[in-house]
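All protein chains but one are shown in place.
Going by the order they are written in, the chains are A and B; count residues from 1 in each one.
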Amino acid sequence: MSARTYRYIGTRPIRHDGLDKVTGRANYGADFTLPGLLQGVVVRSPHAHARIVSIETQAAEAVPGVKAVITGKDIPETSARLALGAEGAFDLHDIGDNLMAHGKALYEGHAVAAVAATSIDAAREAAKLVRVVYEPLEPVMSIERAIAPDAPILHADMVTKGRPLPGTTGPTNIAGRMELKRGDVDQAFAGADVVVEREFRTSTVHQGYIEPHACVARSGEDGQILVWCSTQGGFIARDFCALILGIDAARIKVIPSEIGGGFGGKIPVYLEPVAIVLSHKAGRPVKMVMSRSEVFRASGPTSGTRIRMKLGAKRDGTIVAAQASLWYEAGAYRGSPSGAGAMCCLASYAIPNFFVEAHDVVVNKPKVAAYRAPGSPMATFATESLVDEVARAIGMDPIELRLKNAVAEGDHAPYGPVYGPIGLKQVLEAARAHPHWSAPLGPSQGRGVACGFWFNAGLSSSATVTLNGDGSAGVVTGNPDIGGTRVAQAMMVAEELGIPVERVRPSVADTDTAGYTDLTGGSRVCYATGMAVIRAAQDIAEQLRSRAATIWNVDRDRVAWEPGRPGRVIALDESPDGSVRPPLTIVELASKMAQTGGPIVGRAAVNAPMAGPGFAAHICDLDVDKETGRSTVARYTAIQDVGKAVHPSFVEGQMQGGAAQGIGWALNEEYIYDADGVMENAGFLDYRMPVASDLPMIDTVLVEVANPLHPYGVRGVGEVPIVPPLAAVANAMRDATGVRFTELPLSPSRVLEGLGTIAKG
Amino acid sequence: MLSIRYEAPRSIAEAIHLLASDPGAHVLAGGTDLLVQFRAGAKQPSAFIDVKRIPDLVGISLDTNGLRLGAATPAAAICEHAELGRLWPGLVEAVHLIGSAQIQGRGSVGGNLCNASPAADTTSALIADRAECVIAGPGGERVVPAERFCTGPGTTILRRDELLVAVVLPRPPARTADAYFRLIPRSEMDIAVAGAGASVTLDASGTCTAARVAVGAVAPTALLVDAAGQALIGTRLDEATLSLAAAAASAAARPISDKRGTAAYRRHVVGVLAKRAIVSAAARARER
Partner (left out) sequence: MAIVHFSSNLSQYTGGLETVSIEASRVGELLRALEQRFPDLSGHLESVAVAIDGVIYNDATYQSIPPDSEIHLLPPVSGG
């Protein structure tokens, strides 16, 4: 496989959707409109935790222009579950209750009612007139409070799933608990030369996708439903709506728009079922668009965490023991990525003895959603900070120490299975060899390094490739294109059929047009959907063989597909008159489609196993102003095993984007709540994501250790890069200041507190 | 249905008449504060009185006495004015910090002052530069020093029917220069957690003969810190003196803890910024 030479894979063609996107012509969620469109607005709870005593809607309904008002009563309470290879199955009861509170408002911003009207002003005015009587309850805003014996319980029926702590029967706010173990931890710590232990904290952070959630829904008199929306998966959006509302999937068609980022946050539905119910009630199409404030307060950020971790090592750098207690906030409903955190946090190192426990804790914050390598960054922040401590304690270079302990093919992952071919050692060697690692530092600078791991998903995908009469082709899949997957798919068709990428038109289709395809997420599209695309193209090649056999009037097994530019079919035998048959190119065969049997359509579907782990190492230079506590990333390099980079620019873009988000998480991003559990910084002004001028150009190094499960060796690349930055930045801070920071974000005031310059505020 | 009047008067008198006759009317300069507040539902004007068509409010005039800056002059025009950048580099730095290129195409110094955010970037620089505010009202004009213009977060000494027409700055004497520094966690598109402006005059030997220090975002309004300026006069701005001035700036601060920073942090960092502003202003003054 590694010997294969590619014609198109590994090149950098212009993406087909590029011009539309840079000129503003591309249609995103909020761009869609229909005749008679109503505007929908959600009424949201001002309380973080409150019983809903009553809701009166008459005054709202009386506002001129108002066509429908709905409350939780209009969203059925279902017990359905949708298994989709996420952390357990999606609990649709919880998703339905999150769409609109039924009995209790569980976070500030929780939807309690919705209005559709002929104008946005009328809808907003009516929304203000929906009279909700609340009985406020004590908001539970931290893990400490949630697990206190006298804590208010969010869900009266909640018991701990998984492996509960002995004696916790419930009701409880600890929604889940998981253990991972290997060997004898106590004995191993006793035999360690160096033991480091610390408690770490990270804040609730948001994906910060630039495009707010938006949709248009039209529920017809005939019961047929159309939904246009910005989603990470047309099919998952459709199935959520169908199961929550109790409608046949066949009655709902979801047309995914272009998507302005998701990072996991556009897997759940927040507006779509509400818009369907409003449209059904009003008899007109309804559009709903979240404001930025709503996105922060009422979509799905990722968990704030508290992690206690301990590492033990020998003086030669061998890590012999690890112990960790992970506590992740789930938000208002169960389902934090604490289990994934537990599985990821030790995945880079071959540690013979460990014990990890992970807890999923409900608090009165928005229900968390997936966020790029969900769960891994926070727990890895703890591990990689401690690995740095071990390196300092024994006086070993931090990359050497990591290399000494790094996992390789044949080692067992902490979550069980044996690793196949993986590239962590190669990544670390590339990091050590990179000029960045040995470059001199400025006087106020420090350097940190950290590793990261992510699984990379597989799941189900379909693809259709259609050959056109002129020898060009179309490829249709059901994955909204977030990271340049369309051009990658066109490149795969080009590669298999030997036609230029520009002659392949890739499309993202709606749920009536594409075959079932799981979400765009889990770094799976280029791998799993790519696999379906490659097979669908190969299906075309197979059909071309038959067509050539027809033309030559020979048996199909006497012709062969010959990859080339263009791809062609060759005859294995001479013609009866002894002459050599000239090969038939794909272009010639395409022009004879009708005569040889009609249109040529290739299709394939896969349920791919998980792609196999991706590993990364990041190097960060941080410039710290010790008088103000403000820090600037001076230089940053991301090195990653990407399997095979189909389109290197987009792989680099994923690495840079993940690094940028991780740096933001490390330096300034955090949800800030007041004493009542009301979010104070629900906007980009005070939720401080990095802006372009905050970051240097992020250098990238692509290491390619082929994934044997994929014909080109592709493995996922999109999520790993958000894992190392939290610790890479914190380790650089340690290097620059001499102080180990264990709490993120490293905002200027926290840094000065850590340096002892000012008192804790 | 929402209905709002838009007026674009051509004279100060006309603008004052419009303001006087409609208590719900708001002056609109660049709108980069007002329209944001309007969209967020924080302000609900009955009319926008756009003052950008009034010749007296737009423009930069410079003579031997000093500068007259029309209140609604867009920030971009100030940043592009070479002579302003030479005479008041600190003020121009402060103006240049406002938002982005797009924001600077509309936002004005008058708007920055009248919006009366404690964190407004130009206000501390204006105070350090001894700016005065020219105010027009039904009874004629009055002039107040910049440090007295804002009275609290979002409030100024302007009466409802008054208009800020211009700010005037005296021409800096020989070996005088200014500087402005702010602290934001990011590099741009953020609101000052603390800010400090300084103007320093040196004699030929390098001794400080006059100085003003002003701080922002650490009290309900930007503050002139007399004690910090006084500490510098008669010294050669040695380290000990600078620390005294920094301590004076910190002592003058009456900050709050909020989402943008803790009180302790603001108190400390405003001293650091004051010191940096003094050092930078003095270095510039030496070059004159």
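In the analysis below, contacts are C-beta pairs under 8 Å (C-beta built on N, C-alpha and C of every residue); 3 or more make two chains touch, one makes a residue touch a chain.
Remember, it's a predicted structure, so these values are computed and weren't measured experimentally.
A.B. asks: If I consider the whole complex, including the chain that's not displayed, which of A:N98, A:N456, A:T529 or A:T700 touches that chain?
C.D. replies: A:N456
A.B. asks: Based on the whole complex, identify which of A:V418, A:A594, A:A675 or A:A692 touches the chain you can't see.
C.D. replies: A:V418
A.B. asks: Which of these, A:I9, A:L38, A:V140 or A:M178, touches the one chain of the complex that we don't see?
C.D. replies: A:M178
A.B. asks: With the full complex in mind, choose from A:R25, A:K73, A:R163 or A:R565 the residue touching the hidden chain.
C.D. replies: Result: among the candidates, A:R163 touches the missing chain.
A.B. asks: Looking at the whole complex, which of A:A30, A:L519 or A:V714 touches the chain that is not displayed?
C.D. replies: Touches the omitted chain: A:L519.
A.B. asks: Kindly note down the residues of chain A that lie in touch with the hidden chain.
C.D. replies: Listed in rising order, the touching residues are 83-89, 162-163, 178-181, 207, 262-265, 267, 339-340, 343, 370-374, 415-420, 454-460, 518-519, 521-524, 607, 609-610, 612, 709, 716, 719.
In this section, only the chains that are shown with their structure count from here on.
A.B. asks: Any idea how many Å lie between the Cα centroids of chain A and chain B?
C.D. replies: 44
A.B. asks: Can you name the residues of chain B that touch chain A in the complex?
C.D. replies: 1-2, 183, 185-191, 193, 257-265, 267-269, 272-273
A.B. asks: Under the stated contact criterion, what part of chain A meets chain B in this complex?
C.D. replies: Contact set of chain A toward chain B: 119, 121, 627-630, 632, 667-668, 672, 680-681, 684-686, 688, 690-691, 693-694, 747-749, 752-753, 757-761.
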